[in-house]
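A single protein chain has been removed from this complex, and every other one stays in its place.
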Amino acid sequence: MDHGLSSIVYGQMDINMSDTFIQALQITALGMGLVFGAIILLWGMMSLLTAITADKDSFHASRGRASAASAPVMDGELKAQAAAVAVAIALAEQQTSLAHPLPDPPTAFVSAWQLGMRTRQMYQKGDSFRR
Amino acid sequence: MDHGLSSIVYGQMDINMSDTFIQALQITALGMGLVFGAIILLWGMMSLLTAITADKDSFHASRGRASAASAPVMDGELKAQAAAVAVAIALAEQQTSLAHPLPDPPTAFVSAWQLGMRTRQMYQKGDSFRR
Amino acid sequence: MDHGLSSIVYGQMDINMSDTFIQALQITALGMGLVFGAIILLWGMMSLLTAITADKDSFHASRGRASAASAPVMDGELKAQAAAVAVAIALAEQQTSLAHPLPDPPTAFVSAWQLGMRTRQMYQKGDSFRR
Amino acid sequence: MDLVSLLPELLKGILHFTWGNALMIAAALVLIYLAIYKEIEPVLLLPIGFGCLLANIPLAGMTAGEGMMAVLYNAGISTELFPLLIFVGVGAMIDFSPLLAQPRMALLGAAGQFGIFGTLLLAILIGFPLNEAASIGVIGAIDGPTSIFVATKLAPELLAPIAVAAYSYMSLIPIIQPPLMKLLTTKKERLIRMEYTPKPISKKTLAFFPVLLTLVVGLLVPEATPLISMLMLGNLLKVSGVVDRLSKSAQNEIINVATLFLGLTIGATMSAASFLNLATIKILGLGLLAFVLDTVAGLLFGKLMAVLSRYKINPLIGAAGISAFPMAGRLAAKVANDEDPDNFILMHAMGANTAGQLGSVIAGGILLAIVSKLI
Amino acid sequence: MDLVSLLPELLKGILHFTWGNALMIAAALVLIYLAIYKEIEPVLLLPIGFGCLLANIPLAGMTAGEGMMAVLYNAGISTELFPLLIFVGVGAMIDFSPLLAQPRMALLGAAGQFGIFGTLLLAILIGFPLNEAASIGVIGAIDGPTSIFVATKLAPELLAPIAVAAYSYMSLIPIIQPPLMKLLTTKKERLIRMEYTPKPISKKTLAFFPVLLTLVVGLLVPEATPLISMLMLGNLLKVSGVVDRLSKSAQNEIINVATLFLGLTIGATMSAASFLNLATIKILGLGLLAFVLDTVAGLLFGKLMAVLSRYKINPLIGAAGISAFPMAGRLAAKVANDEDPDNFILMHAMGANTAGQLGSVIAGGILLAIVSKLI
Partner (left out) sequence: MDLVSLLPELLKGILHFTWGNALMIAAALVLIYLAIYKEIEPVLLLPIGFGCLLANIPLAGMTAGEGMMAVLYNAGISTELFPLLIFVGVGAMIDFSPLLAQPRMALLGAAGQFGIFGTLLLAILIGFPLNEAASIGVIGAIDGPTSIFVATKLAPELLAPIAVAAYSYMSLIPIIQPPLMKLLTTKKERLIRMEYTPKPISKKTLAFFPVLLTLVVGLLVPEATPLISMLMLGNLLKVSGVVDRLSKSAQNEIINVATLFLGLTIGATMSAASFLNLATIKILGLGLLAFVLDTVAGLLFGKLMAVLSRYKINPLIGAAGISAFPMAGRLAAKVANDEDPDNFILMHAMGANTAGQLGSVIAGGILLAIVSKLI
């Protein structure tokens, strides 16, 4: 089981290890390349998928965008209150979230975010867009 | 895998197929006969079973019969209303019923029927028995 | 399969059976001794365990003891009422308890006992300790 | 390591992809589409479709050797555990009181099995050997577990198309049956109203029925014992009223897990190599015929009963005798109701429908007995 | 095909039916009747009865080869998986705090195991070989999974009568124990009231107990490790309070499914051919004796503790040390309460009862260790 020593003792083994290391470097290059390749393909696929289905759901989509775009920021004092709410939620979630691989139904974070956004909107006072 | 051709090509095979077909006819006659035989036996068994246990449950039985017998029909206008209710129920059930082999608990149809009957009784106005 | 006869027929077998019986007696002595030994060890272990953890929970422990120690008995008339409640509970539990190995969650008996105790305490009138 | 020589190896998945795979994946997508957007038998078509997808991804290794689908197949299909466990759950959901209240409805459950034998005849005619013809015929049981059970025993190589036909057409019953009902019955017949003055069924009767039925069917048709006994076990768990825990387990975790795994593994047998052939197309055609023959036989027998009962019996309930519990029963009631909004024959149709469930299992057992002896 | 020659083939089920089958089916019906109408251990007697029914339907093929019952037997009884999984669930339902609050109650859990060894002696006397006698003795554990676990290891051929005896008599405890209690204790003894001033048990103690117990028992009696560890695992899942999901799974799907399958497969070993013999009758008799001996030993030890404690201990709780959790504990409390409606000894009886559960497993392991070495 002592892998560390057996392959260093002899010079020849050292050369072999060097070969193995070069092979491992090649695996790394190839592996990371393929991972990025696959993920980029996925990116394209997802963009295409949402683009295609968005056309068919354009009514909902535009409505959704509108409401999202019109969500402005709130002013200083209220920000703090909203943030306090959001942080409390985040912390509460953090505590219950340790039990991977049995996470809460992911609606939990969606609604946490929505709650944060709603809190913002509730307090909003017609400020201009921040960008 | 092409079963259709292999057995028609030669005359001899044709004769064999004919034999097989006669055998299949015999299986059909015997099979349907046995199915009917078994089901008739079942019929008798069920009649016997309900007859035996009915004696012991005679009080409930007679009461049940009485209420069923006294369920008269309702007049025209109200029929339509009751039917509307029942059809709505039936349609609602139809929609949820597609997921065989995981049907709703069968109490669903019992209560649907009961609801229909109750609707009838609710609207009844002392009409004579229809038979 | 007829074990009873096959070993009594011959005298030699009888002797063997006698040997076997002595062996069985030894097994019984050894077995019961070991069972008692293991259980006594368990007793010690449990005493130690509760003693060690009780030190750390001394606050709760003393509080718990106090309330338990202060639970006095009630006088005659009320005893009967409390007993009636407790017996009703016990009988109700008895009926639902037949389905071993699927017993009710054991909180059931704890709360039954607590209910009995609470009933006592409810009716208590400052009587002296019974001992 | 020669990285260049590795590259084709890394594209092996695509290189091994065939037109057959593409076709089967298209079929899988159709099944998944029907399940999700048409809500046709989704608990089965969704897993079957997904299993079919997996079986047609080259070199994924899930359906061979120690692959997950192969493991599940050996654990639950070869041993027939999954269909039998599904029957325990189905049994715990069936209510036999409409049938016990009107025992003569049982006869309709016999007539509705003609499709099994009629289809066997046709399959023999177009050249299938007896064991395969019988397996195809049992699509006419119009009951998934029965079809799978018999096919696994007689012709496991045809399991995939048979199971797919059984479940797909079952989901198409609301499309297949009504035209036949209207074609074969007159408006006058469809308007017949039926009295429902049931004998009340005691709890004792309900509990004794599954036990007695297991015994009687088991002694008469030993081959049907596994199916009928598991159906009746589930029913006994429910109607006994004393083992609520077990009854709920049967109706939930047992049937859910068995259904998911059965669907996946059945789907995973649909690899292009074994599924795409003429036999499959023939089986899909014969399966549709089996549904039609069942319905026709049921309706004709219903008409006979209508005549013999002096038109006290609505022949539509004959169509409910084919099994396909509980859709066929509800459909017959709905057609009568559509004709006359004041006509309620649901309880009679459900009686015929549960009888059809029993008749299907019995017919499957009888077929298995006869054919096992002959081959 | 010669149809006339087929007919006897089609009646083969009835032709192979024996008087033994009829007798066993009658027994099955009695078990099912007791389960449903007397509500005696229905979660076990109902599946056992139904399994017995299936085993006595000739040629049904469910208990041999690739039959469903044979598949389940190989999966869960041969491997001892079902009894161990049941123990995970039982452990998640046991509350050890009454025992931890009064550790000396543990002694009663040792005395209540005498029936195991007493019955072994009697079984040897009437001629059973050692391995079988020990398996019969373990009926005196008065705990289903322990009996099945030991019998599977030592004498699997006797599993059916042993399991049936264990579960049937367990359900008859309210009939078996009270006469013995009244015979062996005086009215004065039964009237003894017991203080319940428990040390409060911290969550930490409750969580550490199952881990420690597994270690100690495991090191002392390795043969008992599977049983004790699964019981303690279930308990740890519950008392730890951090794995609610797993605790609920143990108390529901795991124990329900294992119980259903265990009952069915145990019942399915009761075929006339293997069950109807003199040995079975002897085992049923010895099993009853085991229950009596356990109760007597428990009560006598209770009387001894009463004397030693200067009548601070009610000897009735000795009868709760036999295991049979939780019925025996409740029964002892009820008998005391019947004598004096103001006498509450439930918590003490439950302490002795949980000790009896532990004692049974330990005794089973010790017996297994000794006998495995000798045979």
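Order of writing sets the chain letters: A, B, C, D and E. Residues in each chain are counted from 1.
The rule we apply is simple: a contact is a pair of C-beta atoms (placed from the backbone, for glycine too) under 8 Å apart; a residue touches a chain by one contact, two chains touch by 3 or more.
Only a predicted model underlies this, so the values are computations on that prediction, with no experimental measurement involved.
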Residue of E:146, E:214 or E:353 touching the missing chain in the full complex: E:214
Listed residues D:43, D:207, D:316 or D:369, member touching the removed chain: D:43
Touch residues of chain D, complete complex, unshown partner: 1, 6, 9-10, 12-14, 17, 25, 29, 32, 35-36, 39, 42-43, 46-47, 50, 53-54, 57-62, 66-68, 71, 252-253, 256-257, 259-260, 264
Absent chain, residues of chain E that touch it: 78-81, 84, 207, 211, 214-215, 218-223, 225-226, 229-230, 233, 236-237, 240-243, 245-246, 248-250, 253-254, 369-370, 373-374
Chain A, residues in touch with the chain not shown (by the definition above): 1-8, 17, 20-21, 23-25, 27-28, 30-32, 34-36, 38-43, 45-47, 49-50, 53-54, 56-57, 60-61, 64-65, 68-69, 79-80, 82-84, 86-87, 90-91, 93-94, 97-107, 109-110, 112-113, 116-117, 131
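Here is the rule we go by: only the chains that are shown with their structure count from here on.
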Shared interface numbering between chain E and chain D [over half = same, under half = different]: different
Chain centre separation in whole Å, for chain E relative to chain A (CA means): 53
Geometric centre distance via CA averages, chain E-chain D, whole Å: 41
Euclidean distance of C-alpha centroids - chain C vs chain E, Å: 16
Sequence positions of chain C contacting 2 or more other chains: 102
Junction residues of chain D, two or more chains touched: 220-221, 245, 370, 374
